[in-house]
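Let's turn to chain A:
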Amino acid sequence: MSMLLQVQGVTKRFGGLQALTQVTFDLPKGQIFGLIGPNGAGKTTLFNTINGVYHPEEGRILFQGKDVTQMHPYHLAKMGMARTHQIVRPLNELTVRENVMVGACFGHENQSLGKAAKIADETLDFVKISGRSDQLAGSLNVAQKKRLEMARALAAHPRLLLLDEVLAGLNPSEIDGMIQMVLDIRAQGITIIMIEHLMKAVMNVSDRILVLDYGEQIAEGSPSEIANHPKVIEAYLGDPKLAEKLMEED
Partner candidate 1 sequence: MKRSLFNLFAVLVILSLALAACGAPAVEEAPAAEAPAAAATEAPAAEEAPAAAVEKTAIVGFTASLTGKLNVESTRQNNGFKLWMDQVNAAGGVPLADGTVVKFDSKFYDDESNKDRVQELYTKLVTEDNADFLISPYSSGLADASAVIAEQYGKIMVTTGAASDSTYQKGYTLVYQAYTPASAYLTGSLDLLANADAAAKKIAIVHENDKFSTDVVTALEAYAIEKGYEVVLNEGYDSGTTDFAPIINKIPADVDAIMGGGHFADGQQFAKALSDKGVAAKFISLLVAPPEPTFAEIGDAAFGIVGPSQWEPLAAFAPDYGPTGAEFIEAYKAAFGEEPSYHAAGGYAAGLILQKGIETAGSLDVEAVKAAIDSEDMMTFFGHIKFDTSAENHGLQVGHSMVYVQWQKDASGALVKQVVWPLEGKTAETVYPIK
Partner candidate 2 sequence: MKQWLHPGFWLTLLIVLALGLAPVFTRNAGLRETGFTILLAISMAVSLNIIMGYTGYVSFGHVVFYGLGGYTGMYLIDTWGAPLPLAVLGGGATSALLAFGLGKAILRLRGAYFALATIGVNEAVRTFVANFKPFGGPTGIELQFSVYKQYGGAADALWLTYYGVIAISVFAVIFSYYIKTSKFGLGLMSIREDEDAAEVMGVITPDAKTMAFVFSAFLPGMLGVLFFFKNGNVEPADAFRLGFSIESLVMIMLGGQGTLLGPVIGALGYQRLRGLLLTSDAMIGSLPLKDFQLVIAGLLMLVIILFIPAGLVGWLRQKFAFLRRILV
């Protein structure tokens, strides 16, 4: 099985703060890879480092076998990496369709405008907000913005999709829809890394899970391995509410 993404000993510091310490994992094609950890564990930083927003002080990152450690986000996007943001970042003054077209035009497939419009309509259909394509993105509600965020990433037809808390702030029925969508995406052959706080969701959909705590990689394995990992339980005890949830949901 060829590795789509290899993260090797990545360390990232901000001033005196050690945000990531020696994070290492391999991600084979076609998997859903869960990324969990308490608040401030460095999950989003890891995303930012993978997709070139930050450059690590140590270690390297290989994407499709190529060293991309020092590359910029747009290089990685062109190579087939797409992501969503924890806090949605719609292009407010553009229409929903235009937002998605940006992904199709400039992402992995570098489509022409005309083709991108078609892809955008298909993608908006897939994420079920096609009724709003001509609205300004700024006028959507949070759940719709999340779908838009997803659509923009998907429209690039990426190889790897980084999902940063796509479930946060959604109500239960919306969550179910979104989870189904993630599974559908994987079914299209797209590899996914997802950061998620909702343990139930992560445990259910992930093939493998990596746990970060204070920038340290404390565990990696299948959902059941993770659930029983002493270090993980210990880490989550620092955050009683989450620990409780973890127990409950298991």
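By definition in this document, contacts are C-beta pairs under 8 Å (C-beta built on N, C-alpha and C of every residue); 3 or more make two chains touch, one makes a residue touch a chain; residues count from 1.
Regarding candidate selection, all candidates are chains of the complex that A comes from, given by their letters.
Values in this document were obtained by computation on a predicted structure and should not be read as measured data.
Colleague: Which candidate touches chain A in this complex: 1 or 2?
Modeller: 2
Colleague: Residue numbers of chain A touching candidate 2 in their complex, please.
Modeller: 51, 53, 72-74, 77-78, 82-83, 85, 89-94, 98, 101-103, 105-108, 110, 112-113, 116, 152-153, 156
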